[in-house]
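Take this structure, written in structure tokens, and hold onto it; I'll ask about it next.
Note that this complex is displayed minus one protein chain, with the remaining chains in position.
Here is subunit A:
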Amino acid sequence: MAAHSLSPPLSRLLFTVKYVSLHSRCCAVHSKAHYSTVYNPNEKTFDKILIANRGEIACRVIKTCKKMGIQTVAVHSDVDSSAVHVKMADEAICVGPAPTNKSYLNMDAIMDAIRVTGAQAVHPGYGFLSENKEFAKRLAAEGVMFIGPDTHAIQAMGDKIESKLIAKAAKVNTIPGFDGVVKTAEDAVKIAQEIGYPVMIKASAGGGGKGMRIAWNDDETREGFRFSSQEAASSFGDDRLLIEKYIDNPRHIEIQVLADKHGNALWLNERECSIQRRNQKVVEEAPSTFLDPVTRRAMGEQAVQLAKAVQYSSAGTVEFLVDSKKNFYFLEMNTRLQVEHPITECITGLDLVEQMIRVAKGYQLQHKQEDIPINGWAIESRVYAEDPYKSFGLPSIGRLSQYQEPLNLSNVRVDSGIQEGSDISIYYDPMISKLVTYGATRNEALAKMEDALDNYVIRGVTHNIPLLREIITHPRFISGDISTNFLPEVYPDGFKGHQLEVDARRELLASAAALYIAAQLRSQKPYLCYRVSTIPVKCTHWELCVELGKGCHAMEVTKSGDVYNVEVDGGKVEVIGAFNLASPLLPLTINGSDRMLQFKVRVLSKLASELNSYMPEKVPEDTSSILRSPMPGTVVAVSIKPGDTVAEGQEICVIEAMKMQNSLTAARQAKVKSVHCKPGETVGEGDLLVELQ
């Protein structure tokens, strides 16, 4: 199977088989409301807020604004002109073309939008201008309120080095071996050697793990330096870097803080964000299975100390690395609303956006530390438009031809900024949504998550739901035995898709056969009476073959009414279902339990399957001599030219997609025959980049 193959092999297609007992479906009755605090309409805040962001977070902020009776202004790039956040807002202003540095990062245009609409405050969301002190300053200069901390705190915490000094002074535990700004690759190597490998290299200005690389030796340090500084420059316009001791096997646990302008600060418990790939979070939960009340309190108190040390106001997050002995080290403070804030909202009942708006207006916090509860458990899965079979997720683009959120389930919250028909483009983050489930216990929340993932319908782009489902059902995850290395440890050879157990496979095969028969039978009963009589195929017994992965499974099926009895792989399966052949979801009763299925497999009659052996194998093209783009993106650099000889593993070119730079290397030693791309060019997935001889 060619690695670059555009059509995913069958084994990789989503086939989730769901085990839900009827019991758990019935007893999980909880309030649909996400927030327990009641909004006080007498508390006047702002008349109009501009949201300087896009996608789900813009929609999220607009929702709270609507609740608070605040008018909203959306800004958007030209390609986003019909985006959901634009439709939700009361007013919308186009701030430039698609590239972020010309639109969502275009301060001049956004300032103009503020003036034109008369917005009194700006909510920056996360990313983009949310931690840009220049932007905060410009707003202050025009008397517009920035819904976030003041410039001082942004500056202090935005700089990785300064933030650690402040943290140290505030008696917050910090990572050993932390040191200096880096100018050249050799400086980087020197610093790395002083700290001792492994070290971590990242952009000083960046958050969220973007631009973060780990080096285990001098060469990797040089490479890491080069990439990180480039990324730092392109993402943040600030190429300073940070090198520090890398803690092996750590957990990433962060504390949500909330502070007002009157010196009050609270910690709203922790979020466990250890499940990451390439230092970006995938699954988060609150609370953490790992923290005991003592550690939680210690971390919370240190987080509040830090917030107070920088006169922090608004919502913020203090990130810690926690080692296996529950020692925790300050990592950084994010002076904004986090992507994963909903899980904190679920367990505390607070609406963080509402609190941010109140605090920005100058109100005191409504709560005391002892008022902050941990109610139940919440889990968030980040649903991305990406191919999880390539390094746990390389961006995928396309149009959401079909899209259904599992909102029919209780205790499910979906934060999204897209809808059926939306385009996932190369210009922005490929996140489709944040799927949050909650329950009285972790098990309840996990079961709900499984159910929600199974009921999620996404077509048109490759998505990571198969990976998410694997993670949340993995025994190590369920037992809480996780670290930031979870994915590479559990899937050392990369994620290969769900490996079906014998029973589950039988059930999938049986369901496929039943579906096939239902479709066949429909074709055989046209409505109209014809001139020439239709002879119904009187068949109650079928012999079929279902192709699954590389194997073909023979089966015998008998049907009576809606009950299909299937004999497959030496076992018997009873499938009951009235098939809706237009629905992307297949609710079935299999061997007595209710399942929700989505799958795509090929079913053949026994005859077709036997004759299939005569069909010629189509020879896939030789892929070792050609390099194709593994994802859509922009060519940043081409390191070779025709006639060059490349060594195995040598870098051929660099593709940037969704702000990530990816180095593409030669699969073998060879001479370069031709180069089909040049820097600055946009390439699609599967586009030919370089041919080798």
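By definition in this document, contacts are C-beta pairs under 8 Å (C-beta built on N, C-alpha and C of every residue); 3 or more make two chains touch, one makes a residue touch a chain; residues count from 1.
As a working rule, contacts and distances are computed from a predicted model.
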item: Listed names "IBH1-like N-terminal domain-containing protein", "Propionyl-CoA carboxylase beta chain, mitochondrial", "WD repeat-containing protein 73" or "Transporter", with the criterion being the UniProt name of the chain not displayed; value: "Propionyl-CoA carboxylase beta chain, mitochondrial"
item: Which residue of A:Ala141, A:Val294 or A:Met615 touches the chain not shown here; value: A:Met615
item: Per the touch definition above, residue among A:Ser479, A:Ser523 or A:Ser560 touching the missing chain; value: A:Ser523
item: Residue among A:Ser36, A:Asn249 or A:Gln419 touching the omitted chain; value: A:Gln419
item: Sites on subunit A contacted by the missing partner chain, in the whole complex; value: 78, 81-82, 399-402, 419-422, 520, 522-528, 530-532, 534-537, 539, 579-583, 604-605, 607-608, 611-612, 614-616, 618
